[in-house]
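Right, subunit A next:
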Amino acid sequence: MEKSVLIAGFGGQGVMSIGKMLGYAASDAGKYASFYPSYGAEQRGGTANCTVIISDEEIGSPAVSKLDMLIAMNQPSFDKFAKKVKKGGSIIVNSSLVTSKVEDPDIEAVYVDANDIANDLGSPKVANIVILGAYIGLSGALSEEDGKAIIKKMLGGKADLLEMNYQAFDKGIQAVK
Partner candidate 1 sequence: MEKVYDKVSFTSKTSPTGYCPGCGHGTAHKLFASALEHFNLRDKTVLIYPVGCGGLAMPWINVNVIGAAHGRAGAIATAIKRTNPDNFVISYQGDGDLAAIGTAETIHAANRGENITVIFINNANFGMTGGQMAPTTMLGQTATTAQSGRSLEEHGAPLRMAEMIATLDAPKYVARFALHDAKNILKAQQGIMKAVELQVKGEGYSFVELLSMCPTNWKKSPADCAAYMDEAVLKAFPLGVFKDVK
Partner candidate 2 sequence: MSKEFIKGNEAIAEAAVRAGCRFFAGYPITPQNEVPEYLSARLPEVGGHFIQGESEIASVYMVFGVAATGIRSMTSSSGPGFALKAEGISFLAGGQIPAVLVNVSRGGPAIGTIEPAQQDYFSAVHAPAPGGFRCFVLAPQNVQEAADFVYEAFDIADKYRTPVYVLADGMIGNMMEVVELPKMRDLADLPSNDSWRFNKYNDDGTARILSTYMPMGELMQNKNKEMAAMYETWEKEEQRWEEYMIDDAEYIVTAYGSSARIAKSAVKELRAEGIKVGLIRAITLYPFPKDAFDKLDYTKVKKMFCAEMSIPGQYIYDVQNAVLGRSEIIPIQTSGGVIMETDMVVAAVKENL
């Protein structure tokens, strides 16, 4: 089973981090994974996106025509990529920053106030971890344990931040239930 997700937002929103964390987690879980970033000339502040594919078998195209899922971290990303989601697919909308609604009845829409949840937890930086939780909760491509393990691994020595990141992750999962 091959599952694709495109994650898009402003540079600095942690779009690439979410993508890489998914890839690392899938790799650790013994699956195939590909992470394909846009690598435009803008180093900071521009729009960024990456496509992640998680699969039980060898991955074909790393940049797919039709997405199983979109994570839209900001309005321009929603506007640009929502139409690439296939029928039966889903969109995680960061409703803190995206005002549009998904109008296609064949696409599952999940609205997560990622930035608001992160701010409530005390750090705007964990908005992407909320989204990571939402993705794992919704897609089933990885287990909750896989997600938490990769958060711990990525934080490395910063153990003091672990609890807040776990909370953010849990909130993300709850948001899609």
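Rule of thumb we're sticking to: a residue touches a chain if its C-beta (ideal position, glycine included) is under 8 Å from a C-beta of that chain, and two chains touch if they have at least 3 such contacts; residues count from 1.
Regarding candidate selection, all candidates are chains of the complex that A comes from, given by their letters.
The model shown is predicted, which means the values in this text are computed figures rather than measured ones.
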Result, touching chain for subunit A in the complex among 1 or 2 = 2
Query = In the complex of these two chains, what residues of subunit A are touching candidate 2?
reply = 20, 23-24, 26-27, 31-37, 39-41, 59-66
